[in-house]
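This is the structure I have questions about; it appears just below.
The complex appears here minus one protein chain, its other protein chains still in place.
Think of it as A, B, C and D in the order they're written, each chain with its own count starting at 1.
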Amino acid sequence: MSEGFDYLFFLEVLTGGLLSGVMYSLVAIGFVLIYKTSGVLNFAQGAMLLFAALTFVSLVERGVPFWLALVVTFAIMVLIGLMVERTVLRPLVNKPPITLFMATLGLSYVIEGSAQLLWGTQVHALDLGIEDIPFEFHGIFISQFDLFAAGSAALMVLLLTLFFRYTRVGLSFRAVADDQFAALAVGLRLPRIWATVWAAAGLVALVAGLLWGARSGVQFSLSLVVLKALPVLVLGGFDSIAGAIIGGLIIGASEKLAEVYIGDYVGGGIEGWFAYVLALVFLLIRPSGLFGQKLVERV
Amino acid sequence: MAILASETVTTLKHPDWAGPLAVLLAAFVLVPLFGSNYLIEAIMMPFLALSLAAVGLNLLTGYAGQVSLGSAAFMAVGAFAAFNFNLRIEGLPLVVSILLAGGVAAAVGIVFGLPSLRLKGFYLAVSTLAAQFFVQWALTKFGWFSNDNPSGVIDAPALSLLGIAFEGSLGRYYFALIIVTLLTTLAWRVATSQTGRNFVAVRDNETAARFIGVPVLKTKLLAFALSSFIIGVAGALWAFAYLRTVEPAGFNLDRSFQILFIVIIGGLATIRGAFLGAALIVVFPVVLSQVGTFLLGDLFDSGVLDMSQRIVLGALIIVFLILEPDGLAALAQRLWLRIGSRTRSLSEG
Amino acid sequence: MLDTHYTFSALDGSASFREFPSVNVQLPNRASRVQAPVALSLTPQPVLALDDVTLSFGGLTALAEISLSVNPGEIRAIIGPNGAGKSSLINIISGLYRPDTGFITLGGQVFRQVPASRAARLGLARTFQNLALFKGLTVLENVMAGLAFTRRSTFIGQAFGLPRARREDRDARERAHSILSFLKLEAHADRLAGSLPYGLQKRVEMARALVANPEILLLDEPMAGMTVTEKQEMAGFIRSVRDDYGTTIILIEHDIGVVMGLSDRIAVLDYGRKIADGTPAEVRADQAVIDAYLGVARHDDFEEGI
Amino acid sequence: MSNLLEIDAIHASYSETIKALSGVSIRVRDGEIVALLGSNGAGKSTTLKAVSNLLPAERGQVKSGSIVFDGRDVQRHSPAELVRAGLVQVLEGRHCFKSLSVEENLVSGALGRGSGRADIARDLDHVYATFPRLRDKRHTSAGLISGGEQQMTAIGRALMSRPRLLVLDEPSMGLAPMVIQDIFRALKKLNRDNGLSLLVAEQNSTVALQFADVATVIENGRTVLSGPAAELRDRADIKAFYLGESGSFSTDRPAA
Partner (left out) sequence: DEQYFPLQSYRVGPYAAGGTGFFGGFIDYMNLINTRDGGVNGVKLTWDECETQYEVERGVECYERQKSRAGAAAWNPLSVGIAYAMIDRISTDKVPLVTVNHGRTDSTDGRVFPYVFPLLLNPYSETSGIINYLASKEGGLEKLKGKKIVVLYHGSPYGKETIPIYELLAEKYGFTLQQIEVPHPGNEQQSQWLTIRRAKPDYVVLRGWGVMNPVALKTAQKVGFPVTKIVGNVWSNSEEDVIPAGDAAIGYTAITTQASGADYPIVKEIIANLYDKGQGNLEDKKRIGSVYHNLGIVNGILNVEAIRIAQEKFGKRTLTGDEVRWGFEHLKLDQAKVEALGAKDLFHSINVSWDNHEGEGYVTFQQWDGKKWNVVSDWIAPDWKLLRPIIEKSAEAYAKEKGLKLRTEADAEGAVN
């Protein structure tokens, strides 16, 4: 990098970063949904993603048509949501968040195990019919696939925002996350709310799982993409869908730029933690993320 | 929203001396006398190291209320620091290396504990992941830490304590046991002292704690330091007494979760819980796999069996959380009470 | 409302409040903090004064130009409708809020904001309106925690049981026990504070505040959620703390009967302004107070007049 | 009058270990106001939580006895179903949704019942009329308002679901005297005009006995006394112990 600054390259890295960021956001949104209604980080989101992708790809490989497979998988995700509500959330109502968090960890074992038990441990290729081949745009290579992913993310955010804005469900979600005991007393149907939101999270997991699966193959490590989503959540705020998007873009872009421009000085491979440190620095300025709801406390 | 159980069954009271004494007796005498090599090598060693780590984490998460997902990083710091002290400082007794390593872990703990002064709940928890990933990266990246071993793996030196060599699996067992006993006693003393009460005060109500003159910032950092110290020593035991060789990847996020699991399943804010939880987490998968193979090995192929075990393990964790959110310690106490009342009613009736 | 007979009956436990001085605790020297002995002062120097304190949250003015003085050894009540700013006032005195304008004089020192972490050392103690107990500690430990600011020993000393730590611990324990028996909480000493019924929790808070032998005690609705009997008992405690130790007490309470019977002077707040300040008799007769707070309604009115 | 709520000899405990109730019986008839009296820790709150089937959420359990609301066995219905059936509770310690604004808190009360927008608007007006103070605070987070304002919010929230039986746990706690009067007056009016039945646990027995038709006293988890409020009001021992009106203080509890 001795010659002058290569703007085109910078732009390319930036674009690539932003588009990767969208992929992170896709995963992060699933977390946000659950956090909004239970105040809990759902660690099983990664497992759900894996489950959805694996189910879909296995169905397709067994000759089920694309759209039918999509519908069936979604139906199964809804079923999982219902079961989780019944067997995990309902008995753990009004328990401290950390207990629920641990339960979601246990849940991730169950889901991962079932996924592999059902569909085997093989890796699969997933072809969504969208080429991941770049086209050139003013000297920058952009992949169709990334654009498609960005489009899906945008659509999902739009849907969820409308859902929260124009139904009263949003209010009950927030109430439940705030004080479960009071929510019970007020007569909110926690089971129904949770089942809904887990089904929605299942849908998000399906979309994210398909996109990530198409990129990296459908295999166990798909459940590791959650690690990419966590700093996004911290940065954007656990309970903000907009935050998940903005956070994803910021993390994606700065992580790539850091790897390319700073990585050399410390020997590279800093992407693994850079996002976390960035999020941390950010948090010190805004303790509940960019768009997260502030903790309300008074004496 | 407060992240911790508001009704943790605390056992800050003096426990009867009889219980711990019996346990120590069993650990020091019965296990070596009657335990097989398998029990000692494959069960007791990881049990001891993980228990100690959980004791450490419990000080931080259970008592002081700061959730950390980075415990494995501090274990790694402890292991690699002890390795380097021992390697690079000629003639330094091994125990001193290990204690210094604990000190290094404590220092790193303080650095990564600084965010706790501003962050709470899951925000803090996720921020401790920075420690997890950064430490692992640094240990892999800089060959110096592993004495430029091409595989980044460190090998354990021979164990000795006060000039006595601890050899063989029994020797290593005693080495670990002595250190665990001492540090647990220390942790228990701290937990039941004013410092421990300050931890709980900060956890339960920070504002009130500050107002009555608990130095909140100092207390939080002290919790991070103490906890990291103990976890660091546990890491050294894990590396030196148990596995005898470790690589940074051995201290990954799963390990952090495992320790947190132990703390939660055992019971927040109980020292006993750390041991009960560790016993469960260490023994459980082993029992599950042996029983599984024994009972169903002929029916299913091993892949199916292994997968089912993972499912069962996850399900059991959930069941435990549902049945006893206060942890095994509370469960044990309840059983104890029940047995007590039954014997009493028997003797009366 | 309270007869002396009752007040003393509350005190005839084995370890009474009177025995405090015999316990050797290293508290800041009380004598040096007290400005003037209660009995001697003719024009008492206030131990606490607020000057022109204003506090606002966003657009809302919670307190507007409040000035208030509190004399040593006085029981000073603050009353007013809900949301009038009473708790905010106490939060300012205890350093949890910083006023927009004005200052606080405490023990001769003038503050823009009282440093909350040094409040205990300045002789302040308080209870909280919405309970701020350490639920995971036992009652005894909660009370001992009230002495946290006096601790000099480090965690190392405590872990290894060095003499100073042991002495401090023993002293704190004895002191806490004597307070518990004074407040008739001995029976609950080893229960987790969080599992007690509400009323008892309030009393434990009071014990935690008292254990440091504070110069000024701030009580935010200490009797909410108690039966009349329990209130009477509590009032007895409050009075005897003042009588025996000259502790200055600032009291927020909605039970007018208790307030009138207990306090020396009463300040009345409404919408963040002080609308009256004087003796119980003066306040009771003040029309503004009646309109804003007391109302005219008495018992037996549920059936008619609605 | 038919029985709206019938609590029959319930025993309850927490975490399998802490016994909280050992024989509480209460009956609330349609259109009646019942006061539940008892000192600290007597088990009032536990009884009320049992009525709304909220005990399981606090690791509590009704061990024996029955609770029947309007023909339903309460223990077989979720709290949400009970709310829909008209049984609503105002919890001890307010339990407002701290991060929601006052108005959102109030609206959340209507969600349980599934009211339409117009209904909600009307009910909101009604609540604001009862508690004018809340109107000023409608956009403030409930976590930041004063203790009394929170109490009003909690009661308002319960009223939003148009209950048939309103269960109140110490509604007067932390309220200014005039507000207490206002609230009870408002409740009384609802009782008279709409036939709202009320079960109120109160420490402030003076007010409670004024207000209620019937009162039940529990001690150490047992019903010890029950009868028309007016009658209890006149009993000397009750007066001495709960109303603090007697000249001389006595530590003896009133005989059952």
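The rule is simple: a residue touches a chain if its C-beta (ideal position, glycine included) is under 8 Å from a C-beta of that chain, and two chains touch if they have at least 3 such contacts.
Small disclaimer: the values here were computed from a predicted structure and weren't measured.
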Requested in this report: Sort by label and list the shown chains the missing chain touches.
Outcome: A, B
Report summary line: Checked against the full complex, the residue among A:A28, A:L54, A:V176 or A:V218 that touches the missing chain is A:V218
Query - chain A residues touching the omitted chain (full complex) - result: 6, 9, 12-13, 16-17, 19-20, 113, 116, 120-127, 132-134, 141, 143, 145-146, 212, 215-222, 224-225, 228, 255-257, 259-260, 263, 267-272
Query raised in the report: Can you name the residues of chain B that touch the chain not displayed here?
Result: 36-38, 41-43, 46, 137, 140-141, 143, 146, 149-153, 155, 242-250, 254, 285-286, 289-290, 293, 301-303, 305-307, 309-310
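Everything below uses one rule, namely that only the chains that are shown with their structure count from here on.
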Query - Closest chain to global C-alpha mean, per-chain Cα centroids - result: B
**Report entry** Higher-contact pair (C-beta pairs counted), A-B versus A-D
**Finding:** A-B
Report task. Return the distance between the CA-based centres of chain B and chain C, expressed in whole Å. Result -> 42
Report summary line: Contacts with two or more other chains occur in chain B at residues 4-6, 207-208, 325
Requested in this report: Spell out, as numbers or ranges, the residues of chain A touching 2 or more other chains.
Outcome: 178, 295, 297, 299
Report summary line: As the complex stands, chain A meets chain D at residues 93-94, 168, 171-172, 174-175, 178-191, 293-298
Report summary line: Note: in the complex, chain D contacts chain B through residues 15-17, 59
Report task. Mind listing the chain D positions that touch chain A in their complex? Result -> 52, 54, 57-58, 78-80, 82-84, 88-91, 95-100, 104, 107-109, 111-113, 141-144, 157-158, 161
